[in-house]
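Complex shown without one protein chain; remaining protein chains in place.
For clarity, chains are labelled A and B in written order, and residue numbers in each chain start from 1.
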Amino acid sequence: MDFSLPPEYHALRRMVRDFCERELRPVIRQMDHEEYTPMDIVSKAAAAGFMGVPFPKKYGGAGAGEIGYCVLMQELARWDASFSTIIGAHVGIGAMPIYIDGSEELKEKYLTRLAKGELLAAFALTEAGAGSDAAGIRMSAVREGDSYFLDGSKMWITNGPIADIIVVLANTDATLGPRGGQTCFVVEKEWDGFSVGAAEHKMGLHGSPTSVLNFDGVRVPQENVLGQVGLGFVTFMRTLDLGRITIGAAGLGGAERALEWSLRWARARQQFGQAIAHNQSVHFMLADMATETEALRSLVYRTAWMVDNHMPFTKEAGMCKLFGSEVSSRCCDRAVQIHGALGISRDFPGERAYRDARISEIFEGTNEIQRIVIASELLQQEGVRIRP
Amino acid sequence: MDLDHLMMMLGDTGEVTAPDTVQSYRDIWVIGQVANGDLTACTAQLLGKARELASDLGAYVRAGLFGHDLGDLGKQLIALGADVAHVADCPDLADLSLELPLHVLGTLLEEFKPAVILMPSGVIGDQLAPRLAQRFNATLTTQVVALRPDLSSRAVMADYAVYNGEFYESRSILAGPTFGPDSATQMFSVLPGAFRTPDPDRYRTGTVEPVAVDPSAVTGRVGVVGPTPYQRPLVAISRAQRIVALGFDLGEENVSAARALAERWGAHLAGDRTAASAGWIDYNQVVGVTGYDVAPDVYLALGVRGNTEHNVGMERARFVIAIHPDPNASIFEVADWCIVAEPGQILARL
Partner (left out) sequence: MRIIVLINQILDPSGMTVNRRAQQVFVNRREYILNPADLSAVEAALQVRDAAGGDVTIVGLGPERVVESIRQALSMGADQGLAIIDESGAAADPAVRARLLAAAVRKAGPFDLVLTGDRVLDSDGGQIGPRVAELLDLPQLISVETVACQENRAEAIRSTETGYQRVEAPLPVLATLPPDANRPRFGTAQRIVNVYRDQSAVKCLSPADLDPTGEASSPQTRSGGRGYPTPREPGTRLEGTVEEITGRLVTALGLGA
């Protein structure tokens, strides 16, 4: 049994860390306070090859697999969850479906450019009336000749305002529902009828733009059908399975950082004539943070290893998302508590991390859905089938 | 044991004359450096140390000096502790381009076979010394902060600074003794301030010997084109070597003076959270929990009160000077130099 990462991942981690320290760090405060998306830093990240980390070399990627992708997300999230979300939404759920189920033509046309960061992608599933219940989507795709016409609108789309292409799920046959009636399309932002709606003002992730996307009779050529007609839902679910692992990795980065802040402050802050590190109540918080962080690390990297070794991972991916988001939230909460009044200052990075962490329990499948996923995987072995 | 040593042991301090043929490595040499027409403080410190070593090990002290318009600096070398001063005065030695001084020193080395050479760090100690050492198969230790005689082997041991002086390592020679025929020169390039500056003794006697310089003996390969404007890329505050930090108690009216000081001193401007709230610095210049960790050589805190959230970010600074009007300000708990005063008063006179 070998728990060490091969040296290339250490080198990748060091490079990402240097990048964050030098390029990202100076703009983090502005991103949070002004809801600013630093497109110049996104371009620099693309130049450093971040956008292609998990994809094979033949598509312009680095070939670092899911493990490499987790290293990337963990390090980015250590510094700023907004930035890791921009990259994650692009790589993990924007470009990933094209890699998983796209035709060679689509891969050549889009994936190569996505992996190099020449194009940015978004993933559009959620609608006003459909979130966890993906079957309830209303967006329609009507076939006319060799094209489909898309009508409807998507909500809460991460990267919506900055994406060049959008991977979108629409009903091709509403009567069949998600099993056979939903299809996945690749839409370019310049196409007629596509428009970006108002940007959301969120509790956290201020640097990561989120918006409504409107599709008003957008004509999509049939080559841009991603995967098979009618099987789009499956593509989306497989994409989300993979994406969930990196939510865990990002949570790991955030949790680790919260622990580092807390340790330092506990050592330095004097109350009642001694450092607060001498208080048992603080010990308990630190110990819990460290224990959960280590457990999360093992879970995330083992699951990534399962992916890279072609093992089934749906249940474990759900656990990564569930546990990762909760650990990250809990650790940030404790960090705020340990820092006392400073903990709620908007000058303190832990305050931002606390707000940023909250969404992880919601997006890419709420934690309630994750529990259903995990439970249904478990019960399936007992012959019980659960329909969400 | 060579003759010089014996004579020293017997208390003979007679006149020194250069022998016709030198077989043995002997004498402790100091290569002096001139700045603004005077010997540098480091040169004086080296001569003082050379005297100490010479009396422990039994040796004479010779000084070498090169440059142009050196005046009576040779005599000063004697007053500071040299028994003989070899002075090479030549217009071609005015700028410290490498090849000619290297040639001049090399000739001296060949002729006199010094047992030990001390040089000040800087152009001489960092650029000339290694080439010289390599050419004459001498050992060289740079960044030296301490020198100790090893009486049993008649050699010199050195401590040199590593990690910018965070700690020291020792180096000793494997072959020995340093003095004698079967040896090699031991060279040391010493950091300024490593030793005490001796008081000159104007009544000391010694000889000043001019060194003939033949500029045509070497052809310089490195040429100076001329002065040029250049702006070094800005280093991140976390790697800055000098920092001027502002705190709220500096007072608005002194901010521009503090900025000017930072610029003149070549320092990064920083501050605590209060300075950023006041708009005197950018939030990316804040030191501490809400900003950056810094580790400069010198951290000058002007009106910084020193809350934990600030102090924790500068605990790796090597030297902290704090100016604050309140004698109980917590910045003084982490400062090396504590100045209880209005920062504005001090700033106005800097």
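We take it that a contact is a pair of C-beta atoms (placed from the backbone, for glycine too) under 8 Å apart; a residue touches a chain by one contact, two chains touch by 3 or more.
As the structure is a computational prediction, the values presented were derived from the model and not from experiment.
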Candidate in contact with the missing chain, chosen from B:140, B:257 or B:312: B:140
Chain not shown: contacting residue from B:29, B:160 or B:195: B:160
Contact footprint on chain A, counting only the chain that is left out: 6-8, 11-12, 14-15, 18-19, 22, 47-50, 52-53, 57, 61-64, 68, 72
On chain B, residues whose C-beta touches the chain left out of the figure: 98, 126-131, 133-135, 137, 139-143, 145-146, 159-175, 184, 221-230, 232-233, 235, 239, 264-265, 298, 300, 319-321, 332-341, 345-346, 349-350
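By our rule, only the chains that are shown with their structure count from here on.
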Gap in Å, rounded to a whole number, between the CA centres of chain B and chain A: 54
Residues of chain A that touch chain B when the two form their complex: 21-22, 26, 29, 261, 264-265, 268-270, 339, 342, 345, 347-349
Parts of chain B lying in touch with chain A, wherever the complex brings them together: 236, 238, 273, 276, 283-284, 286, 289-291, 308-309, 311-312
